[in-house]
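Let's look at chain A:
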Amino acid sequence: EETEGTASESEETSGAGNSDDALIVYTNSNSDGRGEWIVEEAEKAGFNIEIVGAGGGDVTNRLISEKANPVADVVFGLNHMFFEQLQAEDILIPYAPAWADEVEEGINDADSYYHGLVKQALILSYNPEFVKEADAPESYLELANDEAFKGIYQARDDLGSATAKVIVASILAQFADPEGELGISDEGWETIERYYANGVQIPEGEDYFTMFASGDAPIGTMISGELAAKMEQYDTEPAFIHPEVGTPQVVESIAIVNGTEQEEKAQEFVDWFGSSDVQGAFAAEFNAMPANKEAEGQITDFQSEIFADVKPQEIDWEFVTENIDAWVEKLELEIF
Partner candidate 1 sequence: MNTLKSNWYRINPITVILSFFIVWFVFAFLIYPNVNTIYETFFGTGTFSLEPVEKLLRSDRAIGSILNSILLAFILVVTVNLVGVSLVLFTNYFDIKGANVLKISYFSTLVYGGVALNLGYKLVYGENGPITQFLLQLNPHWNDSWFSGLFAVAFVMTFACTSNHMLFLSSAMRSIDYQTIEAAKNLGASQFTILTKVVLPTLKPTLFALTILTFLTGLSATSAPLVFGGREFETITPMILTFANSSSSKDLATVLALVLGIVTIIVLTFMIRSEEKGNYISISKTKTSIVKQKINNKGLNVLVHIIAYVLFVIYSMPVLAIIIYSFTDSLAISSGMISLDSFTIDNYLLTFSSIEAIRPYLISLVYGFLGSFIVVAFCLLCAYLMKIHNNLLTRTLDYSLMIPWFLPSTLIAVGLSVTFNTGQWVVFNQVFTGTLWLLLFGYIIVHIPFTLRISKSAFFGVNQEVEDAAKNLGANAFYTFIKVILPIIMPTILGIFSLNFIGILPDYDLTVFLYHPLFEPLGITIMNATGNSASADTKALNLVYTVILMILNTLILTTVYGNWRFIRKRKRG
Partner candidate 2 sequence: MITFENITIKYDDFTAVENLNFEVKDGEFFTFLGPSGCGKTTTLRALVGLNYPTSGRILVNGKDITKLPTEKRDIKMVFQSYALFPTMTVFENIAFGPKVKKWKKQSIEGKVHEIASKVDLDVNQLQKKVSELSGGQQQRVAIARALVNEPSILVLDEPLSNLDAKLRVQLRNELKHLQKNVGITTIYVTHDQEEALTLSDRIAVFNKGKIEQIGTPDEIYEQSLSEFVCNFIGDNNQLTSLVSKYPDRFSLLNQTDFSKFYSRIERLKIIPESDSFDMASDEVMFEGEIIDFEYYGLYTKYSIMVEGTTLHAVSKEKLQKDMIENKKVKIILSQNDILQYK
């Protein structure tokens, strides 16, 4: 009976939504049942969507290579570095959704190309089982500069991933120097070199949290959205560090793809998906931190606790986006 109900429902809505052509949504945020949840909810709301999932870098590359013949209508879940890149490649079209104003200040793109959905804080943490509170570092810089931490903290070198890139940006951005190489002072380069030289890399196929939990590398960066699940799985409670400069935050955003043939429907979908109701429900279901302030009511206690103490790091994302590829290249070639 239930299936019958949903079927008739979708039939009803199909008239309005022109549903024979599904809306194609690219995302890197469909794992752990999120994709299924979104498709289901969207269907209830009358949207026929098709989720295409891959890693953030892969999604970006796909979008770029499909530029001349785009497949996707909407993309969401990538962080702003990727969106900046997409915007620069002329892959997005601007659209200000109805909920744009409900989002925290400074998160949306000024030109309305993309708008924030979910906030992720990349929180430097230690495992109290292995590191005493007194011995804990205060910031990434201290990790790099104090030999005491050599070999016990995680320095992720998988620069294809967004997390590693953001950490690099978080460190380097503190050494911005228009005169320096690639906009970074020499001290900055030396620091990051030390940071990587003293840190522990996570081998392919290993999970950072495993190494964190086992004490192999008990200091590392936690991702706020994943924390709950990981903690439960490993039965490990990390202790957070709040550096003075703040904690880097990334925002997963949503945008419409240039060249979509269903622009109107895409807009409707964006309006719906970013709305406080949906984001609230999503946050409740998946323990996320919505960017939409109106959705705050449904935030889990766990997330509000985390974010209560987090002070966002001020990072000039435009500067970062402009240079990150060159930084990565330099790291790969000269520093690693």
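To be clear about the criterion, contacts are C-beta pairs under 8 Å (C-beta built on N, C-alpha and C of every residue); 3 or more make two chains touch, one makes a residue touch a chain; residues count from 1.
How were these picked? Simply put, all candidates are chains of the complex that A comes from, given by their letters.
Nothing here was measured: the structure is a model prediction, and the numbers come from that model.
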Review point. For chain A, which of the options 1 or 2 is its touching partner in this complex?
Key: 1
Review point. In the complex formed with candidate 1, which residues of chain A make contact?
Key: 22, 24, 26, 28-32, 36, 50, 52-58, 61-62, 64-72, 85, 89, 158-161, 163, 201, 203-207, 209-210, 213-214, 216, 223, 225-226, 229-230, 233-235, 325-326, 328-329, 332-334, 336
